[in-house]
Structures are given as structure tokens and as C-alpha cells.
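With one protein chain held back, the other chains of the complex are shown just where they sit.
Order of writing sets the labels: A and B. Residues in every chain begin at 1.
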Amino acid sequence: MKADPVGVRTGTFYLDGDRAAAEGAIAAGCRFFAGYPITPSTECAEHISERFPEVGGIFIQMEDEIASITAIIGAAWGGARSMTVTSGPGVSLMMENIGLAAMLETPCVVANVQRGGPSTGLPTMVGQADVMQARWGSHGDYEIIAYSPQSPQEAFDFTVKAFNMAEKYRTPVMVLLDECVGHMVEKVVIPPADAIEVEPRRLTDAAKGEYLPYAYGDDLVPDMAEAGMGYRFHVTGLTHDERGYPEMSVRCQDWLVPRLVAKIRQSADDIVEFDEENADGADVVVVSYGISARVSRMAIDLAREEGIEVGFFRLRTIWPFPEKRIAELAKKIKAFVVVEINLGQIFYEVERCARGQCETLLSPHAGGGVHDPEDILKVIEKGAKAK
Amino acid sequence: MRREIRITGFGGQGVILSGVIVGKAASIYDEKNATMSQSYGPEARGSACSTQILVDDKEILYPYIRESDVLVAMSQEGYTKFLGELKADGVLIYDEDLVNPGEIKKGIKAYPIKAQRIAETDLGRKIVTNIVILGFMTAVTKAVPKEAMVEAIKTSVPKGTIELNLKAFERGYDAFREGAGEQVEEGSGARSGAE
Partner (left out) sequence: MSPKGIPEAVIAAVSGEEHPIAPFLRMDRMPHIWCSTCGIGTTVKALAAAFEKLGTDLDKVAIVSGIGCTGRVAGYVRLDSFHTTHGRPIPFATGLKLANPELDVIVFSGDGDLVAIGGNHFIHAARRNMDIKVVCVNNFIYGMTGGQVAPTTPLTALTSTTPYGNAEPPFNLCHLAAACGANYVARWTALHVRRLTKAFTEILVKPGFCFVEIITPCSTLYARKNRLGTGLDIMKYYHDNTVIEHGADPAEADIVFGGPIICGKFVERDRPTWLEYQDQHLTERLGEKYFRAKALQEACER
């Protein structure tokens, strides 16, 4: 399906990442937005509040982030494509209901413009320490899809993708921007509507009375009904059977929860995206994402000037994690160097996938700024000396 | 080649808009890459306000100023705060009615201009001070082609004010050609408003 031209502001713009994400959402058909102001994400909400009246969207500033996430889940069941945007403290508040979205299998998008944490931390300064929260933040087992744009252009592109994946796999999808990308202004090209693919909602065509909200086929994703279609269905955050009815049993838990996880894991090849440059022949492969990926490339240039064979691996999606490819590379190289604005999160993920086949080193940053390329270089040099 | 430009002033002078215009001119109306970011948070409250623009032929990898090539100062506070990051042979552009540069280090190429006065008296609108100084900066640094700047102004300022802003830009641009903003002799310790 092509994007509805009403929402697509085709052209070349000079836009920050927050506003580019807002345009991506509108282009992807988002017509319900609920949010609560928080730096550095507010520009996204502000932009949507200005744009929505012209495209038929509903914008509402809720009383808090819990209300915001819950309202977008409700709106999804009312038939809208919906989104909220926030930053660390807000995501922490949203977590219970991100789990609700995962459990009800509700397509929706949550953008997190990451700032320095923990707690109120550095509201106006960059951080990337919410990536594990995105993966594990809500209680219980579930899988999530998360994108990590490195530029305003990607904030647009990846937000469109996030909406598409949310529909395809009926899951909440996170767009993990960081303050730097969110606030940075750069050229953004918005293509014409007919060049933007939009995933249609997987609505059921079952006869009334025969619809089972959680019956599924090979792709493990059930077809959806929306309120008002006449199916009179029930959904619950309790463990539930095919009919959507609660059932408190190990049998039902076993029937439901592994599928919630498997529907994403088994399609990882369809979802996972990364950029790779010169990784196969390298001694050291730098793994990074978001703004840190751009800074890493400066360090890679410096290392190459020193004659070190360095490859580059950039995560476009963070979740699911590109396990297979990292494991393959681990067998060929001396060391991974993980560059991220936290004290080791994706680092452990890379280490896990490398399974001791090579060294895994971290170039950390506590947040508030980006790395000095020279600091990354030192870790690359160390990696090159690994056996 | 990468060029790092800092524009600073106080709130209400259109500092951020100036950054947008330069970045847009370079990346949309010229064939360069350009990022613009503004300072946020407590440091952006009150009087100090600044924007950084990075212009490069290649993709911009490092998103912040490391050593600025150009500092445009429209307030004393901003000048004091950001002078330290200016390269030893960097270009300093300042409004001499608003900034007392004190002793200017040897090597720095300083270009004073009375942008606010031009805006106020010649154009009758103090609000276009920033555009006057952008015109001047364009002429001095040639960081972005003049035509690109003109296009960027047209698409960035409010509709009814395009003509005024273009006039302001031309006045600033010509101020350099006319020698009004001549380079201050290195280490001369130019004084503000010294007439």
C-alpha cells in the first residue's frame, strides 16, 4: 500500500531529528498522537500538534506518560495508527503499558529521544543508555523491535519503517533517537507519497461469530479486529487463549508467551537491518549505532591511517539483535570494539554473540556528549593487538 | 573541507534562525553537507544563545564544534564564552557596538561591523541585525555561496519580510566590499564603537 498523500509533505527540508520523526509518522499514516512534554523530545510533539489539524489527526497532550502510552494503545484498537514520543523518565513510566501493548499485540510506535540518565540526569544532553530498557523494560517475556537513526533523514525513514513493522508484526515498535540526532538540524528529503510503502493493518475477514482474536498461522501473527467492526471481541492483559479469554494455566502461558517472542525472533532476518563496511577482512570491527556510529567512523579513519585493518558494523535496528552476523564475524576477527554512550549495554550483547571467539572491548561514555574520536582510536589500537 | 561556524548573541536576535539559514544554504542550495545545532537547557536560558553550524563536502561525522573556524558574536557574553574555541587563525566577526573584543590574539582575523546600527538606521528595523551580519559573514568567509544564502533567506524568514531581509543581507555583504568592516590589525586591541 502507498502512503496517503494527505500526510506526506514531499520536498527537501532542513529539519531536526525530532521533527523529521514527526513527519515520518504522519507520512506513515499516524493519525493519533498522545504525549507529555519532555526534553529533548518535545519538538516532535509540537510539530505534530501543528501538522495534525491539516491532515485529520488527533493530537492530545495527556496528563502524564502513562496516560499517553495507554491512550495510543486504545487509539490503535479504535482503528488509528498511533504514536507517542518521550525521553528516559517518560519511558520508565510507560513501561507497564508497553507490556500491555506487547501482550494485546497492539501496533503502535514509541519514540524515545534518549538523554543522559539515570533519573532526571542530563535533560538537554545526549545519552544512549536506554537501549536495554527498550529491550527488557517491561516485566515478563516479550520481544520488541527498535530502530536507531543516526541522522534526521533516518529519523524520518526509520519512523516510517517503525509503523510498518508495528503493523506487520502487531507489536509496539520503538524508535531510539538520541538527543544529538533529535536536536541536530540537517537536510531531510521527503519522497513523494507513491514512493513510500505503508504496511496495511492485518484486519480479519472472518465471519462474525467466527473470529478468534488470537488464532494465528505460520507467521505467528494473529489478524486483528478493531472496535466497532461488529466482532464483539475481548482482549486482556491476562494470559489468554485463542478467544482472548483469560486462562490462568501453565498450558495457556506456554501456548501464548513463547509465540509472542517467536513471532519476532523467527522473522529476525526480515526485521534486522545493519550497515557493514569492510568487516570481513578486518582485524577489528567497530560496532556502533545512532550518533555514536557517525563519530566512530572518524576514529576508524584515524585507525586506518595507522595501518590498522578496521571494519565497521552499524546497527540500524538494535532489536532484534543481529546475532547471526555478529557470531560469524567473531570467528574471523581479533576484536569487536563497541562504541556507545553508556557504560556497556550493547557491549554485553556483542560479547554474548561472540561467544569468546574474539575479544570484545568497550569504548564507553557516561553521557552528556559524544566520544572523542581519539578515545575510540585507543580502544581500536588495543583491539588490533588482541590475539 | 570541514568548516566550523559558531554564531552567538542574546535571545531575540535571531541567532538560531541565522544558523538555520547558513546550514540550509550550504546543504540545500549548495552541494555541501551541513548540520546545525543550538545550545539547549540552562545554558540557553537568559541572555546567552548560540548555534553551531558544521559545513563539509563529506558527510559530517562529528556533530559538534571542536575548534571553530568562524565566530560571529553579537553579544559580549557570547563572545567571552566562545572565543576560547576559536582556532588560532580563525575568523572573528563581531558587532562593534555590542562587543568589546579586548585584546585580540595574534593570528585571529578580526572583522568588526556595526550591524545593529546599519539595521536600525539604514533599514529602520533592528530585527534584521542578524541578517546584516550574515551578509557580512558571507562576504568575509565565502563559507557558503551568496546565491545559496539568498535562497535560504527567502525560504526561512516570514513571507512579508523577504524583501527587507534581502536588503539587509545585501547591506551586510556590501559592508565588507566597501571596506566598512576591514580587518582589524592583528593584536591591535580594537575597541568597541571606537569612531
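Keep in mind that, in the parts below, a residue touches a chain if its C-beta (ideal position, glycine included) is under 8 Å from a C-beta of that chain, and two chains touch if they have at least 3 such contacts.
Source: prediction; values computed, not measured.
Engineer: With touch as defined up top, name the shown chains that contact the chain not shown.
Structural biologist: Across the whole assembly, the hidden chain touches A.
Engineer: Taking the full complex into account, find the residue in A:F13, A:F32, A:Y214 or A:F313 that is in contact with the omitted chain.
Structural biologist: A:F32
Engineer: Which of these, A:F233, A:Y289 or A:F312, touches the one chain of the complex that we don't see?
Structural biologist: Per the contact definition at the top, the residue touching the missing chain is A:F233.
Engineer: Which chain A residues touch the hidden chain?
Structural biologist: Within chain A, the residues touching the omitted chain are 6, 31-32, 34, 53-58, 60, 62-64, 66-68, 70-80, 82, 96-97, 100, 225-238, 243, 245-246.
Operating definition for what follows: only the chains that are shown with their structure count from here on.
Engineer: If you average the CA atoms of chain A and of chain B, how many Å lie between those two points?
Structural biologist: Here the centre of chain B sits 38 Å away from the centre of chain A.
Engineer: Can you name the residues of chain A that touch chain B in the complex?
Structural biologist: Answer in residue numbers: 12-14, 39-40, 123-125, 180, 183-187, 291, 294-295, 297-298, 369-370, 373.
Engineer: What residues on chain B touch chain A, complex-wise?
Structural biologist: 19-20, 23-24, 27-28, 33-38, 40-44, 59-64
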